[in-house]
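Heads up, one of the protein chains got dropped from this complex, but the rest are sitting where they should.
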Amino acid sequence: MRRPGHRGLATGALAAIAALLISSCGAGGRPEEGEGGGASDVGVTAESVKVGGHFPLTGVAAPGYSEIPTGAKAYFDYVNANGGVHGRTIDYVYRDDAYNPTNTSQVVNELVLQDEIFAMVGGLGTPTHSAVLDFLNGEGVPDLFVSSGSLLWNQPGKNPQTFGWQPDYEVEGKIIGQYVKQHLPDAKVGLFLQDDDFGDDGEKGARAYIGDQIVAAERYAPGNTDVAPQIAALQAAGADVVIGFNVPSYTALSQLTAMRLNYRPQWIYSNVGSDPALVGSLLSRFSEGKVTDAAMLEGVITTEYLPGVDAPDNPWTRLWQRVWDAHGGRGELTNYRIYGMAQAYTFVQALQAAGPEPTREGIVRALEEVGGELRGPAFVPYRYSADSHAGLGGVKVVRIAGDATEDLGPVLVTGNGDTEITEYTEQHAGPPANGIPNVEPVS
Amino acid sequence: MRAVLRRLVPRSLLLRNLLGVVAGLVVVVLVLETTSPFRNSQFATMSYYAIAAAGLTVLTGLNGQISLGHGALMAVGAYTTALLLQGGSVPFPLAMLAAAVVTALVGVVVGAAAARLHGPYLAGATLALAVGVPGLAIYFDGLLGGEQGLSVRSPRPPGWFADAHYFLTAGELGGAKYLAYIGWITLLVVVLLLANLMAGRYGRVWRAVRDDEVAAELAGMRLGGLRILAFVVSAACAGLAGAVLAMVVRLAAPSGFTIVLSLSLLTAVVVGGLGSIPGALLGSALLVFLPPAVTNLGTGAGLTGVQAAQLAPFVYGVVLVVVMLLAPGGVMGLLRRLWRRGINQGGST
Amino acid sequence: MQQFVNITLNGLSQGAIYAAFALALVLIWRATRIINFAQGAMAMFTTYLALPLIESGQSYWAGFAAALVAGLVLGALVERIVMRPVEGGPELNAVIVTLGLFIALQALAAILFGATFQSFPAPFGLRGFTVGEFTIAFTPFSVFVIGSVLVVMLALTALFRFTDLGLRMRASAFSQEVSRLLGVRVGRMLTLGWAFAAVVGSLAGLLIAGGNLVHPAYMDAVIVYGFVAAVLGGLESPGGAVAGGLIIGLALSYVSGYLGSELVTLAALGILVAVLLVRPRGLFTRVAERRV
């Protein structure tokens, strides 16, 4: 077992330079010589399974998103404290890529080649994760539950190792579009979009229902914090409903700019950008308290697919609170942490399904076979099968009211393309009593 | 002893450099074969920094022109490579060559503008270039993939190469290792060409221009043309570096070519010693191997992961200032000074 | 029409900030023939210093004043400690030192204050004024922005025109040797010049941050815009820098509003190249010849 400690790394680096300049030097053995593990695979030992993820811990996307891995870590610690999965603890490593795809490539190299993880769990971001899609699939690393709603993760033919998790942006866009068509049929709709697949997929979904109502689509480049020209254009186009597919920082920026322009359309933000607590805390400090907290998001429409902190009595939220209190670090339980815990919960389910001697191949096969039947924290099931690696299939439309949300309709499910939107009626079951899933191994 | 050595080294410059490159190749094979895939991937990263830094050191060190825009030139090379490799029909060496040519052409344009500027003006203009060019990729998102960029099909080792490799080393050829080979072979070729160029007529002329513009102009040299040529050579290197980067990172995206990249390259050449190719290699090695070491020191000292990650750039910045204040010749300058002192002492006793 | 008016007003208040930043660059350029590429990082750093003060319950103005004072001190320290040895040396060395400072300060801010987006308060309302039935993109804070840049400009003009200190500083900037022969303590004047410039830069940093999100790299693009504005104004003239700042602010706002926000930095590059190649002396400079 080789474990590069602090000194090992530092001296290793020096040695590598020396090696280059002088002659040769053995800075480590060959990898993947672990033939003796029986059915087990890279990153799996008798005591542990090592998994990794990449997240923006710094930079433009860090607010909120940087909390996701802390949630996942807390849940894994909770599972480990309760005996782990098939007797193995889950060893979770996550690294910062600053939402920069080039960094992502570097840190995933480290995770796969240096840390030798068994699987990638919850790697975050559309532009970032697409940079490592080929690499992970080429190396045969299971790439589970990407933290992004892009359609890219559902290409089982091309990327057999990759699985989506959250409802994709097209599904969300369709459901939002249908809501606007039904309830605001006369509205002129403006779109406020992040200039990448995130915005594009959302736009595609929305246009399928309200193509004729859309009067303007404005895109912002992430990193440029001056969105005044975009908001002014939406206002000029006379949009009285604005649908935003954007990250939380830009929810705050768009609200702030709209206030400056006294522009008051009905705002609809996709789930990703709408966390009231986070946006509120970003907004609260402006103008010496003249902007009051989440009140600014009062009445804003968004979507939900997980019970969150605004439903403290939901049995799932009670579980997350218990986990966070016992294993969380600093800070409160937030929706982002719940997101991370829910992903971790799904991974535990998948690992259980992969059996007592998990392999990379085995966990992928297990998800394809039973993934569609798994039930967990989300209101709707996954769409996993041999032909589909798409994640959750629906959301419900809600309105932000005070510190909570109120439902504007039932839970809806749909698929990509022309699939119709239908109501999902299965009752949402609570978590197991011990808070740990119990999935039978496949085959 | 030195006389013996001198006799063993061939007289011709080209031969001598060639011999150095062959020796380098042997070292590269030995190092890549004995290190882990992770180290291999680090060496692959180092190779593209080194290619770009070698080109930059010719421009800044020999010709006296600063460029904060080499990141943008690398972007040109990377996107060219990504576009050509997309179809799967263009072999990667051809794509790399094309990247170098296209970037050199861009270098003609940028160089022509840059030749009329000096010092702070040139720095500011190339800084604007570095900040501005990535915007093109977002504007032409249909072709260039916008914010998320173009993913690149990294070349897989062809059968004969893998076979030859197995025959020689009895080990299988991983993806990281193959990319490291591509990067380092490119680097050795670039170093060979640059070393010859620097030792030859153009090297002398460039140095003359740097040291005394007026005198060089009076001596009948066409400064504009010389400056542009230096820029083109340097741009071609940046283009190649971009091509290697695209294949190693498997992506050409705007976020890969921020101002940080350009400043890192500058750090590498300044710390290594302006105008010195070995210095550029040393500087690039620092760029790759220093951050993990510094980051570990930081976490060891109780910093959070995020704080520790920022420790490396902090060290770069401080080192850049300190080097300029105390040892403007960089590491190579220091070594040369020590070497000379050694000889002088040896002579006097 | 409303859109045009709003984009114009937005451009004006952004332009005022670029003007302040360009002014800071020009002050240092005139005094020491150095472009301070670390100006943005210095401004970012002092702005961050105000944040914990304001968060701890002090008034906005306490933080504001603290940031400006910190700018004064930082500017003086930077000149005295790291710039003095490279002043008058090869111009490349000075450029590299300022870039080193830029990298180091940015990393240090991330270590000390964190690297995430944080909101920064504004002392005045952020709700636009209403004219007739329209609300325009001009807020009490915009008035403050433009007002404070005007005040700084007037104060600097008064300092240079009407005071003995200003005369000494100008003399040192134009001719160090003659100034020394006239008993002017040139070293002190240069330190003071950097200190004043850093205060103006800090002000620009505070104004950009106000009612917006800050992170350690939030001033990066502003360095470029400020540099373009300063070159547009001819690098020598404070008045030119202000005019250049306003022009850049307007131009970039139109580009962002009508062509796309991803083109803003490219537009800045285009303007810079055009000015350098066509009118290297800037739009307003009277000096006959200048080497660029």
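Every chain is named by a letter (A, B and C) in the order it is written, and numbering of its residues begins at 1.
The rule is simple: a residue touches a chain if its C-beta (ideal position, glycine included) is under 8 Å from a C-beta of that chain, and two chains touch if they have at least 3 such contacts.
Criterion: contacts and distances are computed from a predicted model.
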Hidden subunit of the complex - UniProt protein name among "ABC transporter ATP-binding protein", "NADH-quinone oxidoreductase subunit J", "Thiosulfate oxidation carrier complex protein SoxZ" or "SCP2 domain-containing protein": "ABC transporter ATP-binding protein"
For the chain not depicted, the shown chains it touches: C
Options C:R33, C:R180 or C:R279, residue touching the unrepresented chain: C:R180
Missing-partner contacts on subunit C, residue numbers: 164, 167-168, 170-171, 174-175, 177-186
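To be clear about the criterion, only the chains that are shown with their structure count from here on.
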Gap in Å, rounded to a whole number, between the CA centres of subunit C and subunit A: 39
Junction residues of subunit B, two or more chains touched: 135, 138, 306, 310
For subunit C, residues contacting two or more additional chains: 110, 114-115, 221, 260, 262, 264
Sites on subunit B touched by subunit C in the complex: 60, 64, 66, 68, 113, 116-121, 123-125, 127-129, 131-136, 138-139, 259, 263, 266-267, 270, 303, 306-307, 310-314, 316-321, 324-325, 328
Subunit A to subunit C touching residues, read off their complex: 57-60, 62-63, 66, 98, 195, 219-221, 224-230, 232-233, 235-236, 249, 252-253, 256, 259-263, 281-288, 290-291
Residues of subunit C defined as touching subunit B within the complex: 29, 33-35, 37, 82, 85-86, 91-97, 99-108, 110-111, 114-115, 220-221, 223-224, 227-228, 231, 260, 262-266, 268-270, 272-273, 276-277, 280, 291-292
